[in-house]
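Taking it in order: structure first as structure tokens, then the write-up.
Removed: one protein chain of the complex. Kept in place: all other protein chains.
Labels run A, B and C following the written order; every chain starts at residue 1.
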Amino acid sequence: MNMVEAINDALRQEMRRDGRVVVLGEDVGKVGGVFRVTQGLWDEFGDERVIDTPLSESGIIGTAIGMALYGLVPVPEIQFADFIYPAYDQIVSELAKLRWRSGGEYTAKMVVRAPVGGGIRGGLYHSQSPEASFIHVAGLKVVCPSNPYDAKGLLLAAIRDPDPVLFFEPKRIYRAARGEVPEGDYTVPVGKAAVVRAGKDVTVLAWGAMLYEALAAADQAVKQGADCEVIDLRTLWPVDIETIVESVEKTGRVLVVHEAPRTCGLGAELITLVSERAFVHLQAPPARVCGLDTPFPYALEMEYLPLAHRILPAIIETATF
Amino acid sequence: MNMVEAINDALRQEMRRDGRVVVLGEDVGKVGGVFRVTQGLWDEFGDERVIDTPLSESGIIGTAIGMALYGLVPVPEIQFADFIYPAYDQIVSELAKLRWRSGGEYTAKMVVRAPVGGGIRGGLYHSQSPEASFIHVAGLKVVCPSNPYDAKGLLLAAIRDPDPVLFFEPKRIYRAARGEVPEGDYTVPVGKAAVVRAGKDVTVLAWGAMLYEALAAADQAVKQGADCEVIDLRTLWPVDIETIVESVEKTGRVLVVHEAPRTCGLGAELITLVSERAFVHLQAPPARVCGLDTPFPYALEMEYLPLAHRILPAIIETATF
Amino acid sequence: MQSTPPATASRDDGSVDPAQGREVSGELALALYEQMVVARLLDERVIALQRTGRVVQHSSALGEEAAIVGAAAALGDEDWVFTGAREVAAALWRGMPLVAYAHHVYGTTLDAACGRNAPDPPFWKAARVASVSPLVGTQIPHAVGVAWAARLRKRDVAVLVYFGDGATSSGDFHAGLNFAGVTRAPVIALCRNNGWAASTPASRQTGSGGFAAKAVAYGLRGVTVDGGDVLSVLRVVREARGRAAAGEGGTLVEAVTEPLREGEVSAPSERDPLERMRRHLEARGLWGAEYAGRLSAEVAADVDAALAEAAAAEVPGRDTLFDDVYAELPWHLREQRERLRAAAAGAGT
Partner (left out) sequence: MQSTPPATASRDDGSVDPAQGREVSGELALALYEQMVVARLLDERVIALQRTGRVVQHSSALGEEAAIVGAAAALGDEDWVFTGAREVAAALWRGMPLVAYAHHVYGTTLDAACGRNAPDPPFWKAARVASVSPLVGTQIPHAVGVAWAARLRKRDVAVLVYFGDGATSSGDFHAGLNFAGVTRAPVIALCRNNGWAASTPASRQTGSGGFAAKAVAYGLRGVTVDGGDVLSVLRVVREARGRAAAGEGGTLVEAVTEPLREGEVSAPSERDPLERMRRHLEARGLWGAEYAGRLSAEVAADVDAALAEAAAAEVPGRDTLFDDVYAELPWHLREQRERLRAAAAGAGT
């Protein structure tokens, strides 16, 4: 199964299991979304549970909040994460704060799905990774799976989570990442990272599509004598701090890879967390290999992305510091 | 002069000097804005240069972009920074990217003014400090003055800057921070920090209203043997990295204070920058004293803010590590 | 430039036509009046507290009580209400106790919102009065979402959402009402047009002339009503509620109000909605000096007792900050709570 199929499977299973779950968004109905993630759901569940909306992201999230207040469990789709900004106010000012400002009396649990990241020649407005701008805001959980197994398990966990979850789907590997996915019900817990490559010299933190670049770089690095431990964060916030710190205490070195712009990205937070907690263990400056502090380019997107050839020298530098 | 008067003075002078400058926003006209920052401008310049707009922040920034394209120099006001999110898309997707995406042919220079921060019992929606969510986005400059002299000089520099600038005004000290302000024209350069207290033991980075808390804590810390160097960033991005690194190379210790939530705030970026550049000089874990990762509270706002009594123990801990 | 003259049952002297009003029972008419009297006095008291600095922020409804109470009174128990900042009386009408509102004003431990929000609007879950932020317009799509969900669930539940004329410029007004039109959600969007958004006159808010006219853009029904006339507002919103029940979709009601400036309250004008309703009751023989005296004494006692109780209550403790950010406290908030405790202990507080 690929990621698209795994996410589709999770949606279908949960919609069968829980009649409160509804999917809404632009073009999610009959055509099954731009990436076909919701394909077939409209046929099975009809247009009262798989709903094509007007072209307004603020309206999608705003009305989904109302649906959730009434007791439904909406799973809105934002067609590309780049289009989430018109809904930024509804997400950060309303969705994130509702439970808190109402003393826990009102909640609007939902999972906001959106494809993120570059690598499909989408240019400025079809390639961004906006996680940091949501993690900075209290009250949201943020998830980003890197493979079909996690995608299904995390989505099922997210839909059952009592808090609002942003579920970012790395579109570059929608079809490229394939793997075994159990047919039945299972969850991958929100908040748990996975050590996908054990190693002793450098801890590499990555997620989504860039995980594969980190792994590729790690494979090359080992030939140059640097044995990386690669951790797939899976949940970006609240992050699995224990797994991270445990690894860095062992390796004494840390490197973060992400597609989003470098400045004020999640990488800065991860490095700061590590510096605060494992300072005495650190044997080299923490390092970042990130997207650039420029808009996301079209013709030069492979220059922008933190691909293996950029990660490798940073690993070696960190390992040999 | 206080901050309100200094900002008003800067606007008035620049509007006299440069006929292209227009002020627009909700209630900026006859009444001179909620905090009276634009008071008197409507009388002097009339309703074609000091313009009350409909209640739409996206419309304010969106039309200001058009005005700037035509050659005007808009200085839009967002009544509280908490209300900037409906305009987030126009700011991060359009304003920030216009020069880049048009190969430098089109630009929309403007200064977006907004009061930030807590301490006036404004609660969740009248107290926030959203700088990090804009610094993460390439193409914007972000400024936050802490005193009337800098406020006037930075605003004049910002209006003359070729790039879009977000000008965040710490409302808690709008009237409380007073000082000498030259009558005539002068600028405080965008991108330059100020060392406001020299010291040798710990570098403390702060800005806006929290600068005074940092200074108060530093005054107490020195009695406990910790001599702080306090730096007022003034420009939050692009930050004055030289001044910061030079100081940390000297002190070997760094602490950041800010009101915004801790996670993924500017503090994380500053600490990461320092860790990347001055790792061998660091003698203690870098520290943060920040707003909490909760929404901004009403009754308990003095618990939320990183006041001197919270900064002091962190300074001592850092100094004695 | 209203498309249609506002619906009103008022006579030339401004009072509400008793003939018109007979569709409303004496009991209901008195209840509406009394709710407006409570709202008026509550506003006056809280404004006074604001002057002393004891209360930081309050959004009063002086002169706009009829639009607020009349609309709320048209709903059923199962219906939902989303207010703007000024529609406290709608929550009270639906059963929020006065003292609960007083605790909200003071942000005490007994505030439903745990003192987390600056005053106004309050919410009251038992009566389906939703939690609304002071951000102008954001509640409109929420209200539409509830109504839409109810329609999907085939329940006869309607949703009333209040907002001001300024809010019609917000993107969320557009998003909300557009979704309402497409989904035929049973929503009643009540625009209280008091002519101003802070210092900005309605003429700089829209080029449309009237606000009800905006309904056309969404395929909703639009109606303008004299917002100083509680019985007309009640009637118009009841009609809208009927359309909702019949599956005919949403209605945008523009209630034109004349807010009183704070100084005007002590000298009630002919146009004051309380005075207009008073004369209506008088004409129906429901109002007399004795009743008036008893009512104002009772209301003052109730309001003052509520405010006094809340004024004496405690503000929430430090630890409560961290609750309800998430359903469960995650590690980073646990740490921040510990650190805050330690700093407070160190500072001796």
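Just so it is clear, a contact is a pair of C-beta atoms (placed from the backbone, for glycine too) under 8 Å apart; a residue touches a chain by one contact, two chains touch by 3 or more.
Not measured: the values here are computed from a predicted model.
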item	value
Contact list for the unshown chain, restricted to visible chains	A, B, C
Candidates B:Gln90, B:Ser146, B:Thr203 or B:Ser247 - the one touching the absent chain	B:Gln90
Of C:Gly63, C:Gly164 or C:Gly181, the residue in touch with the unshown chain	C:Gly181
Residues of subunit A in contact with the chain not shown	26-27, 29-31, 34, 52-56, 58-59, 82-83, 86, 121-126, 262-263, 292-295, 297-300, 303-304, 309-310, 312-313
For subunit C, the residues touching the chain missing from this view	169, 171-175, 178, 180-182, 184, 203-209, 213-214, 216-220, 249
Those residues of subunit B which, in the complete complex, touch the missing chain	22, 48, 53-54, 56, 58-59, 61-72, 86, 89-90, 93-94, 97-107, 138-139, 141, 162-163, 191, 238, 241
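Everything that follows uses one rule, which is that only the chains that are shown with their structure count from here on.
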item	value
Interchain contact steps from subunit A to subunit B (minimum; 1 if touching)	1
Centroid distance [mean C-alpha coordinates] between subunit B and subunit A, Å	30
Distance between the centres, which are taken as Cα means, of subunit C and subunit B, whole angstrom	36
Numbers and ranges of subunit B residues touching at least 2 other chains	82, 86, 124-125, 263, 292-295
For subunit C, residues contacting two or more additional chains	116-117, 133, 135, 171-172, 325, 332
